[in-house]
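The other protein chains are all here in position, but one chain of the complex has been omitted.
Order of writing sets the chain letters: A, B and C. Residues in each chain are counted from 1.
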Amino acid sequence: MNSKSAENWRDKISRLVEHRLFIHSVMIIILINAAIVGLETFQGIYQNNQSLFYMADRILLWIFTIEIALRIVGSKPFYSFFRGPWNWFDFLIVISGFIFTGAHFVTVLRVLRVLRILRAISFIPSLRRLVDALLMTIPALGNIMILMGIIFYIYAVIGTILYQHIAPEYFGSLGDSLLTLFQVVTLESWASNVMRPLLETSPSAWIYFVSFVLVGTFVIFNLFIGVIVNNVEKVDEMGMEQDSTLVSEKSSENEVKELRKEVQELKELLLDEKKHRSK
Amino acid sequence: MNSKSAENWRDKISRLVEHRLFIHSVMIIILINAAIVGLETFQGIYQNNQSLFYMADRILLWIFTIEIALRIVGSKPFYSFFRGPWNWFDFLIVISGFIFTGAHFVTVLRVLRVLRILRAISFIPSLRRLVDALLMTIPALGNIMILMGIIFYIYAVIGTILYQHIAPEYFGSLGDSLLTLFQVVTLESWASNVMRPLLETSPSAWIYFVSFVLVGTFVIFNLFIGVIVNNVEKVDEMGMEQDSTLVSEKSSENEVKELRKEVQELKELLLDEKKHRSK
Amino acid sequence: MNSKSAENWRDKISRLVEHRLFIHSVMIIILINAAIVGLETFQGIYQNNQSLFYMADRILLWIFTIEIALRIVGSKPFYSFFRGPWNWFDFLIVISGFIFTGAHFVTVLRVLRVLRILRAISFIPSLRRLVDALLMTIPALGNIMILMGIIFYIYAVIGTILYQHIAPEYFGSLGDSLLTLFQVVTLESWASNVMRPLLETSPSAWIYFVSFVLVGTFVIFNLFIGVIVNNVEKVDEMGMEQDSTLVSEKSSENEVKELRKEVQELKELLLDEKKHRSK
Partner (left out) sequence: MNSKSAENWRDKISRLVEHRLFIHSVMIIILINAAIVGLETFQGIYQNNQSLFYMADRILLWIFTIEIALRIVGSKPFYSFFRGPWNWFDFLIVISGFIFTGAHFVTVLRVLRVLRILRAISFIPSLRRLVDALLMTIPALGNIMILMGIIFYIYAVIGTILYQHIAPEYFGSLGDSLLTLFQVVTLESWASNVMRPLLETSPSAWIYFVSFVLVGTFVIFNLFIGVIVNNVEKVDEMGMEQDSTLVSEKSSENEVKELRKEVQELKELLLDEKKHRSK
């Protein structure tokens, strides 16, 4: 009896959590949270209402915690909640608000509060699907990513060896070199700020930069084309599935086959008759 | 009788407004308007002929007003004129010339006069169709725009929190941060001017910038691909509609079906005869 | 007889001009010309051999002139030579070498000599076809070019009106503004050099720049997509033509129709017989 009432109780929560009003309310609270973190960036407003902002944040955190708790309780069994990656995402964003409490983590806490806006994505189904689709294209690019990684690493090591002492702000360490190469691959000031000052002491530096720009943009360019072709391919395949040609074709073929059977029966009938008569 | 003559009168205007000569004249006046606003930018010419330019502008404004008035009168019923968005566009551009009169709005007025050149788009059908087509691609990008908005907002708030005091010219307020992020997403001086000076006081700033460049360009890149795939899909669909395969297929199928019916009738005839004879 | 020998003489030239050896020789002379103009850029070499370079250039010019003359004489009728746009191109490049003679045009002459390298394009058939294909895509972009022109003109006039006195180096005149807008649309230093200094005196300048960057890149982006979709469409059409489905389909349909006719004949035969018997 007790267990049954518990069941009912959880069923109710499950229904509550999936109710439009509940979802809309959470959505509005996410927007309020977004507005508050936006307002906090205005120095004047923040300084005068610091305690108000702190209170609002605590209230919002508790609302989110209760919401997540309800959703966990509402799912059967409990742990099924943690099957969806978006639920994990919601859970971690809310839980992190409790972990980094204390004066040392003020900035971390504020950034985490901002990340709660990302929950809007997990709440709008069309956005969630879009992000899922975007993330799904990443593994297909795995090999080209590894290749890009190898190219970056090789150029970074060579860059550090060659220009460590000439341009320490760009090639001082392996990390600096990687960052500089990322800047070069976005074509940002690669010549005016990075290469040209180097050319004065190392006149053959252009080989390093021009080859990297060519190789880097060529690989990115192919990455780009790969994704386009992949997508066009998918569209083509979908077009074929939707295409009723093959189905209709099949039915037409069956029609003809059955027709042939009937004509053969006809012939047999006639032959039969002929035999009959010739007797 | 009176109403009938009025009808005739409006019919005539309707015909006048759609006449090639009328449209060509308006087109030429739009070009004259374009030439005048261009000439006005030359300081020497403008200073010496200020009153002349003022008069020309008044005359052009009245010509445009009369033209719009004629087009409103010529449409049946009157309000049907306001059904087309391009008519609204023409109407507002002309009417605004009367609203902002006075010395305080000199610059506003001059800019509005320049915008009248845009009327060339509403007058050249192929251009109007092109702009319609361009604007039509925007709603399809709705979700990716919302996602981009969320990403921009989150990065802007985080940027303001972290770098407000270190780089006030770039991250001084939420608005500054949004503008800086727009600059970063166009890859303009994102490293040389924005990130590198920040790195000196905040060595981990590269995480913020590199992640934003990666996420931002990745989303724009997918927006790009989405539009291409959309368009290729449309082309494919159009190709299928033009394709007579399915239609021909259907007719072929029907042919076979009717053929089968006839063969069945034939069989019945033969069976009938057989029965008849066996009697 | 005299006219006939002339004919023979022109036939011989026609054959000579199309001979592989002749074409290869001209190609080599074009390459020599390219090498010479390249060598001339080296100050040391040029200063010491000025008269040698002058002589080489005169000789090359005369060789090209003779070559063009032979090709004109070899074509029947004479004026048919001027039907091909590439022949016009060759003719103008060579003839211009004679027009700008004299000390005043030294630089013009040197540049013209460089342009003779372009003749390599008209001599390599695959390159000529490529350039023809590239130029053919331009008229298809006509409308989007006009639209781009209108947008550039409007923004240039507004930019000149608003920022003429604040940033004279970028918006001093209509021409300066157009050049600056071209720079902005390539996203080169649009924020760091052009917009940011303006923001100090005109804080709302960001509307002008951000809107232009968005509109400009959006139009270019659509231009891009238009060309891609156009090309994919062409590929699809070619695919359809190669596709034998429709043809095969038609023949199949005809087969079924004729079959039906025969079955109808069969039925008539049987009915006829039945009637015959019932008598």
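Keep in mind that, in the parts below, contacts are C-beta pairs under 8 Å (C-beta built on N, C-alpha and C of every residue); 3 or more make two chains touch, one makes a residue touch a chain.
For clarity, every value in this text was computed on a predicted model and none was experimentally measured.
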item: Which of C:Leu118, C:Ile150, C:Leu199 or C:Val215 contacts the chain that the document leaves out; value: C:Leu118
item: Options A:Phe53, A:Phe81, A:Tyr170 or A:Trp190, residue touching the unrepresented chain; value: A:Trp190
item: Contacts of chain A with the absent chain, listed as residue ranges; value: 143-144, 146-147, 150, 153-154, 157-158, 160-162, 164, 173-174, 177, 187-192, 196, 206, 210, 213, 218-219, 221-222, 225, 228-229, 232-233, 236-237, 240, 245-246, 249-250, 252-253, 256-257, 259-260, 263-264, 266-267, 270-271, 273-274, 277
item: In chain C, positions touching the absent partner; value: 34, 37-38, 40-43, 107, 110-111, 114-115, 117-118, 120-121, 124, 126-127, 130-131, 134, 137, 169, 179, 182-183, 186-189, 192-193, 224, 227-228, 231-232, 235-236, 239, 243-245, 248-249, 251-252, 255-256, 258-259, 262-263, 265-266, 269-270, 273
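Keep in mind that, in the parts below, only the chains that are shown with their structure count from here on.
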item: Rotation angle (°) superposing Cα atoms of chain A on chain C, nearest 5; value: 180
item: Type of chain A:chain B copy interface by residue overlap (half), same or different; value: different
item: Centre-to-centre distance between chain B and chain A (centres being mean Cα positions), rounded to whole Å; value: 29
item: Set of chain B residues in contact with two or more other chains; value: 187-189, 192, 228, 232, 236, 245, 249, 252, 256, 259, 263, 266, 270, 273
